[in-house]
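A single protein chain has been omitted; all remaining protein chains appear in their positions.
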Amino acid sequence: MSFFSKSPWIFHYDASSCNGCDIEVLACLTPFYDLERFGIVNTGNPKHADILLITGSVNERNIEIVQNLYRQMPDPKVVVAVGACACSGGIFARAYNIQGGVDKVVPVDVYVPGCAARPESIIDGVVQGIAALEQKRKKTA
Amino acid sequence: MDREPFLARVEGYHKGGWRLALINAASVLTADEAEQGAVDVTWAFARDAEFEHIRERIMPGDEVPSISPSFSAAFLYENEMRELFGLNVTGINVDLQGQLYKTSQKVPFSPSAIRARLEANAAAGIASATMPVAGAPAHGAAKPAAIAPAAAPAPAASKPGAAE
Amino acid sequence: MTLAFYALLFVIVAPVFGGLLAGADRIVTARMQSRVGPPLLQPFYDVGKLFQKQSRLLNPIQEPLLLGHVVMMAATGAMMVSGTDLILVTFVFALASLLLVLAAGSAYSPYSFAGAERELIVLLASEPFFILMMAAICKVTDASTFGAVLASPTWVAFQLPGILIAFLMVATIKLRKSPFDISTSHHAHQELVSGLTSDMSGRLLAYVELAHWYESALLCGFAVLLFNWSIPLGIGAFLVAYAAEVLVDNVTSRAKWQLVLRSTWVATLLFAGGNVLALFVVGR
Amino acid sequence: MKKTIIPFGPQHPVLPEPLVLDLILDDEKVIDAVPTIGYIHRGLEMMVERVEYTEMGFVVERICGICSFMHGMGYAVSLESIMNVEVPERAKWLRLIWAEISRVQSHLLWLGLGADAFGFENLFMHCWRMREEVLDIFEKTTGGRIIHSVNRIGGVKRDVSDSELAAILARLQELAKAFEETARIFASDPSIAHRLGGVGVLSAADALETAAVGPMARASGIRTDTRLYGANLYDQIEFEPVVETAGDCLARAVVRMREIPQSIDIVRQAIEKMPKGEGLPLENKPRGNPVGETFTRLEQPRGEVLYYVKANGTKYLERFRARTPTFANIPAMIKLVKGCDLADVPNIILTIDPCISCTER
Partner (left out) sequence: MSSLISFLIAFPLLIGTLLLFTWWPKVRNLIVVASCVAVAAVSIATVIQFGNGNGVFFGLPGGVEPGAALIVSEIAMTAFVVAISIYNRRFFAPVLALIQLGIALYLELAGKLPEADPQRLFWFDRLSMVMVLVVGIIGPLICINAIGYMRDYHRSSPMVKGRRNVFFSLLFIFLAGMFGLVASNYLPMMLVFWEVTTLCSFLLIGYSRTDETIGYAFRALNMNLIGGVGFSVAIALLAEQPNGLDLAMLTSGPVSGVLLLAVALLALAGITKSAQMPFSSWLLGAMYAPSPTSALLHSSTMVKAGVFLLLRLSPAMAGSSVGYLVAFVGLLTFLFVSLVAGTEENLKKVLAYSTIGSLGLIGGCAGIGTPELVWAGVMIIIFHAMAKGLLFLTVGTLENRLYTKNIENFDALLSLMPRVSVLMLVGIAGMFIAPFGIVIAKWAAIRAFLAVPGIAGAALVTIMAFGSSLTIFYWGKLLIKIMSARRQSDYERSIERRISWYEWLSEAPLAIGVIAATLLIGPLSDNVVGPWATAAFSAAPRTFLTMDPAALLIMMAAVVFLPAVAYWSWRHPNYDHADFYASGRSTNNAHVMGMALGGIHRVSLRGYYLSGVLDGTLVFNAGTLACAATLLAMVTAGVVAR
């Protein structure tokens, strides 16, 4: 029995999103969706987090940041790519400063589609992230 | 460009209570050999509904004087011009040392970078804009004199740019 | 022997009490924000998870300091209920809090350090009150231990109205509630990220949480001292005070450290100091 | 003397988006602040090279997910101005209504984030609950919560029936009533006054000097509002820009809070004045490729946005440029951050209502 499924703490970073998905991630915490029902807390700090939600695709400058944040999370940890940009680069894939989806930089466990991703799908993505978290825990334990 | 008259005009706007609305650079895409590598820079000022601008054509190697001594807010635009267009802006009050944007392509908005990208696109068969070719009237001539802010059915206030 | 039993009882029961209190707090807070909130046992799940997670230290001394923080917090409570002099209890309490400051400060990263310095300031803000409170309790009951205060025929709360008011204010600091949650809080969005816990992970964070549960129980013990004629009444009074703190937490923003220090000191001087003065002048 | 250096951003919980400041502190007093941005720079202006002008609107909408509608509108207005397209009246009214509703949405969102930054979680939750109402309206009328894609060059994509509009108005007015209570609490809470009052004071002269726009400038006593200049049917609306004179964080918050009911009132006027009926024309399709250049000014929730479009007669634009309100407000913000307390930094940053993805494009 592990406590991870009952207390997955999330942490959000805006790689180079247009704000749409960020706002929807935050909206998940608010009364309409209330992620805290599931014991989910938005920590704001990689060192406390189990699940990293990344919105937006990576660009030249934030590659380093995304990697740092991922590295600073203690194991086991899961990455959820939220929105089309985080999955593949989305509409900006053709822009000169965009490197592509988040999976070019850190391993991604769950992809949440949408532009912008809806809160319902973000919650679904987090729940799938919990399953991945449990699996990773089993592997390391 | 003529440095002194330019700075005098900017200072005139400053004294007149104008607000710096925008500094915009645009690479000149032309087939004309003499204009290769040129960048048009527009300094726009606003005072309520009034909206005026100064335009200068900056040739490669030209120095662009910073207007941050008059308008301190100019530093963000000027750092941006320097990083994205490779313009040599001198005397900025807040020098961000090329760290405003860190782009994978250096000076991505400069004429040469644009040319290189467009040529690469053409070679790879990717649909994209094309560079004008000398002698071929492919592109309609831009009509710079007709600039007026769309939001304001501007009165006679809009003066033509200095460069014309 | 019975005293040792009380000490053991505190060590075992206090975290359960503190954890349930934290769980109830989160539900009530959520309801105030028109949300459903987590299950009651959520704090226990959280701490359980933190113990299962990887812990990364910046400095080897962090772990003994945090362990010391938990142990001293538990020891403070155990000493209090098992008959240690109450004023000495406040000194040990301060030491227990100081260990957390040192654990955070020794990480020496910008946010942990700022959090530690702020925690030091709130410690500075709250400590005079606790000493004064204990002194006043000892003065009115003419007793020096927990048991003796409970056995005293004097009804403490009636003689210490000023202390009660100041207690409500200073407890806000110890319960880490707005407006005095400047060094760290249970909410993510603040200028210091997670304040003094910024660089703690896994079981280190669990220690902090555990110690906080002990701290809540300890404050409950203080409330029992103030309402010394009945233990259930004291606990009840503490729960009412806690509910008030949750309400205040929800209707105020976070203060700046200058205000925290000034207002707490003024309240301590005015209410607690005034009360003590009255005791000395009018009293026995 | 030794100073504390706090690395503020790129990842910081009070900033939903990456903005970077090196704060040099003495105790908690900010002695100096070194800013930089660039963590969300995508280079979308240069996408005109590969995206045809007819489709560029979809990219422009995604400059920012909060003012998405206004960006789409600004792009359409610019192209209409170059190509001399006359937009049908009902479409113009619909644009105005959506624009004002998105202002309400943006201000509620901002108020929540701001409250969260100074430790008032409850206010955050309540603001965002109200905001969901507005998002509902958007979803009903455009199909999207965040990205709407209803603007086209020459008009709008879909109509909203008159009965629907009446229902929306009723909902908004209810919201305004509920918001009144929030605003009252906000104005009377002493802890908010402690955190925002007198913090980050921007004088009118400084506002002009640093070229601040929108609520930022209006809170410093400058009566500036692009809507006053009458384009996009605003000449038919009666309204007076909200101006406060204190210039501190509280004034900036109050300006935005007072703009919420004002915007709802503008929606009411628009619904009254717009031509009614089913099947009215919504779109005049432009012909050919655009030639020429133009500046467009619009009043976004965060202030004046400026678009520059230069077209050369091909289906690809030659240059597209958006100068967003946050870009104009950042110099003022940096000026204010120097000399404040560390605890004030989030408030100062958030009361300019930063939108970094707008700024960096």
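Remarks
The letters A, B, C and D name the chains in turn, as written, and every chain counts its residues from 1.
Throughout what follows, a contact is a pair of C-beta atoms (placed from the backbone, for glycine too) under 8 Å apart; a residue touches a chain by one contact, two chains touch by 3 or more.
Values in this document were obtained by computation on a predicted structure and should not be read as measured data.
The chain not shown here makes contact, within the complete complex, with A, B, C, D. Remark: the omitted chain is touched by one listed residue; of C:11, C:27 or C:87 this is C:87. Contact with the undisplayed chain is limited, among D:9, D:215 or D:261, to D:9.
Seen across the whole complex, the unshown chain contacts subunit B at 96-97, 99. Looking at subunit A, the residues touching the absent chain are 13, 45-47, 64-65, 68-69, 71-72. Even with one chain removed from view, subunit D keeps its contact list with that chain: residues 1-5, 7-12, 18, 20-22, 25-29, 34-36.
The criterion applied here is as follows: only the chains that are shown with their structure count from here on.
Subunit A and subunit D have Cα centroids lying 26 Å from one another. The centroid of the Cα atoms in subunit B and the matching centroid in subunit C are 61 Å apart. Within subunit D, the positions touching two or more other chains are listed as 12-13, 38, 41, 43, 46, 50, 124-126, 129. In subunit C, the residues touching two or more other chains are 33-35, 188-189, 193. Subunit C meets subunit D in the complex at residues 29, 32-35, 110-111, 113-114, 178-179, 181-182, 185, 187-193, 250-259. Across the interface of their complex, subunit B is touched by residues 59-61, 96-97, 99 of subunit A.
Of all residues in subunit B, those touching subunit A in their complex are 101-105, 108, 117.
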